[in-house]
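Note that this complex is displayed minus one protein chain, with the remaining chains in position.
Chain lettering (A and B) follows the sequence in which the chains are written, and residue indices restart at 1 in each chain.
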Amino acid sequence: MDTLILVIIGLVAGPLLGGLIAGLDRRVTAWFQSRQGPPIMQAFYDVAKLFGKEKMVVNQWQILCAWVYMIAAAVSVALFFAQGDLLLIFFVQAIGAVFLVMGAMAGKSPYSHVGAQRELMQILAYEPVLILVFVGIYMVTGSFSIEAIWAQDMPLLAKMPLLYLALGYALTIKLRKSPFDFSTSHHGHQELVKGVLTEYSGPYLALVEIAHWYETILVLGLCALFWHTNVAWMAVLLVVTYMLEILVDNTMARMTWRWMLKRVWLIGMGMSVVNLIWLYAG
Amino acid sequence: MSNLLLLLILLPAAAALVCYFVRSSAVRTLTVVATGAILTAASLGLLGQGTFEPIAVGSFLGISSDFLVTVLDFALLAVIFFYGIKHKSLLIQVFTLAQAALLVWFEVVMLKHEAVPALMGDQLSLIMVLVISIIGSLICIFAIPYMKEHEEHLHLKKSRQPQFFFFLVLFLGAMNGLVLSNNILWMYFFFEVTTLCSFMLIGHDATEIATKNSVRALWMNSMGGLAFVLGMVLVYMKTGTLDVSAILAAGPQGALMVTGVGFICLAGFTKAAQVPFQSWLLGAMVAPTPVSALLHSSTMVKAGVFVVLRFAPAYVGTFLSTGVALCGAFTFVACAALCIGQSNGKKILAYSTVSNLGLIICCAGINTPLALTAAVMLIVFHAISKSLLFLCVGTIEQAIGSRDIEDMRGLYAKFPRTATITIIGILTMLLPPFGVLLGKWMAIEAGASTNVVVITMLALGSALTVVYWARWGGSLMATREEGAPAEKQAALIRLPLTVLCLGAVVLSVAAPWFYNSLLAPWVGAAPFTMSLGSLNSATGSFAVVPLFIALGLGLLFAIKAASGFRKAKIAPPYLAGANAEEDGTYIGPMNGPVPFVANNMYLGELFAEGKLTPIFNLLAIALIVLMLGGAL
Partner (left out) sequence: MFGSFIKKSRAKSPWIMHFDCGSCNGCDIEVLACLTPLYDVERFGVINVGNPKHADVLLVTGTVNHRNKKVLKNIYDQMPEPKAVIAIGACGNTGGVFKDCYNVVGGIDKVIPVDVYVPGCPAKPEAIIDGVVAGLGKFAQKVEDAD
């Protein structure tokens, strides 16, 4: 019964929180750029406006894929709030990612197609890192389940610092922040128009945006688990992490997929493996 | 029950003879369909009767079955040696002669001819029999219209279907015999029969490349046969028995015996086309699709992993086990990487098969109850999904004349049913809550308890699989014109495709019950408890049925939303405002139309087959040497 309440909280509060974070993100970014920026509720205005637009698609696969993406993201957040298995949560979230890519490949749009291929490169980059982070959590708590984390006395961050940094790579990719925002970006006018999202419009773009909020909550939730012992410090960790993300976004240029693969696999996986060796040896 | 066993092993042999000698296609069709139906019923009946202790097989017409098997064994080696001479392959000749010599010495000098109960039926055997009989039968049924079209396409004057179906159906009996064997010599015999069937079927089309590839498959599998005999001898030297269940019950018994088991595992590696032996499987893709589907994805190569898995209790906790896990994990990631550089549909499926077999072998090497559960889950669900995908590719190839996935782009426009089934097949291989992902999830959770190297390879391999499946699935989706002509498909092609597709989905839902009734008793210390359709354990849980319900409802909702799409405004894709009349074309330079062209990224600079294969082969040989040397 408790689980059900938590799941409902997650499903409802997730997108609301995600939208607020998106709005705050734009506000803080504007501050970095010496301007005022939109109101904090802007993300909700955007999504509401999109829902009110005319339905326009290239074919029915886009509709199917947009819905499945959002539903999969929602289910993964529900599982997260239900204290489920981290590895399973990740694979459920991957359903959405795969459907986003497939939906983008459904029409005859060159921008969409190249965006979809780049999105696959992004998935290729962050998936091994995330799996190793979960393995690290397993090594510390003895389980892949979120429930086991609460039983720990020390924050996970103490034993898994390098894995947290590697998680930062995955977070940057998932939040679509520079330098890893070549598949699609919140900044307008990239060389692929809008990349993966080019052909999505109106209500379906709104669904994709809500799915993105769910994913943001999921990855931030994962970061939050690293300091589960104290709510205040958890908040500090999240705020610092997110501010760093915005800082990186504003100071770095968009790079290529080759650069990303090299960086994330060599440095990200390298850090993860070193941290895991510490955990396996200890 | 012994009737059922007889049926499962000998009926296919009889049916094969009918297919060969009676040259009427109607009789052949009837024989194959009837055999398929009877095998399916027999396998289900065997399951219904439950597991059974090893039983002895009596004599046939007064000749002891053991003697019969020995005679046939040497006959088989002679046949293979003959083909070695015919194709001027020194390797085949050497390996076969070595096997024969060792076998003679073993049987005459070493063996104390005791009676060994020849057939056993634990849960693993029963599950394998189901997989072989049901999926095998469906594929044989698919082969009937497929081969007819295939021969029409090749303009063959004299049909070669009799010998094709002879070996295809005979193979089913050999596989059933292999998985039910309790006598290690019988296991070896059936192992070699599958080698012969594979060789004959790969070379079926008798083109130059088919012959070359079949010879390569034969020498590699002969090498595996030699390893099997060598391992058998070493194991017997220590344990003194041919009885498999006795060997398993005794567990690891010293370095020599474990090394023997290691050689048997090496035989399994060659049969399962692990790196560095993967080239024979890749070459086998020139054979007609039913061969690829039956032998080289769902069944024969499963014989290889079956052997490694069957002997898992004999090397649990030894260095060999770690070595097997390392070799398996390395194949998993290496072949997933090689797959990224491929655009040939059958080669993608082949590399993916080898990759998943590597994962299964890795699980056998990890050798914990969780890992062994994962291995069996993967065997079953991979067999279903991969055979479905091979049949789809075969159907598509006959429809569009190409097996390159770039040519399959936008298949939904002309062939909606095949495209949808293929997409479903791809999704069952890749995503939760389906069975293959369930197995992979279990494998990763099991691998987390081993060592950093194995788990890093598993993580990398898992990421690579997403890329090559998702891009193929996405490229099949397309816009279908209103009022386009309906897709035509032969009934005997539609049946296996639909059954396998539904089977993959329905069996995935039933996975918790499958685990509870068959796998939990087999592994002993059951890793999961089942509740509310979920598999729960201290280390993690997988909510199979709840996920199916949640995602299933979501999918239904999404389909309903999508089916009304013609009420939405259909807009052409964005092409900077220069759209021409035809979908995807734009007005380009000199006011001329530029058609839509897209290609997947094959990452040739990193993942080209030619570049990576030599490196991977070397590394794999090193790992195998490490594995065997460490066992000693």
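In this text, a contact is a pair of C-beta atoms (placed from the backbone, for glycine too) under 8 Å apart; a residue touches a chain by one contact, two chains touch by 3 or more.
Fair warning: this is a prediction, and the values are worked out from it, not measured in the lab.
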| item | value |
| --- | --- |
| Which of B:T211, B:T420 or B:N579 contacts the chain that the document leaves out | B:N579 |
| Residues from subunit A at the interface with the omitted partner, ascending | 26, 30, 33-39, 42, 44-46, 48-49, 51-56, 188-190, 193-194, 197-202, 205 |
| Residues from subunit B at the interface with the omitted partner, ascending | 569, 571-572, 574, 576-579 |
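Operating definition for what follows: only the chains that are shown with their structure count from here on.
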| item | value |
| --- | --- |
| Computed distance of Cα centres, subunit B from subunit A, in Å | 35 |
| Partner subunit A, residues of subunit B touching it in the complex | 410, 412, 427, 430-432, 437, 441, 444-445, 448, 451-452, 455-456, 458-460, 462-464, 466-467, 469-471, 473-475, 477-480, 538-543, 547, 550-551, 554-555, 557-559, 561-563, 565, 567-575, 583-584, 596, 598, 600-601, 606 |
| Subunit B partner contacts - residues on subunit A that touch it in the complex | 54-61, 63-64, 67-68, 71-72, 75, 78-79, 84-88, 91-92, 94-95, 97-98, 101-113, 116-117, 120-121, 123-124, 127-128, 131-132, 135, 138-139, 142-145, 193, 198-199, 261, 269, 273, 276-277, 280 |
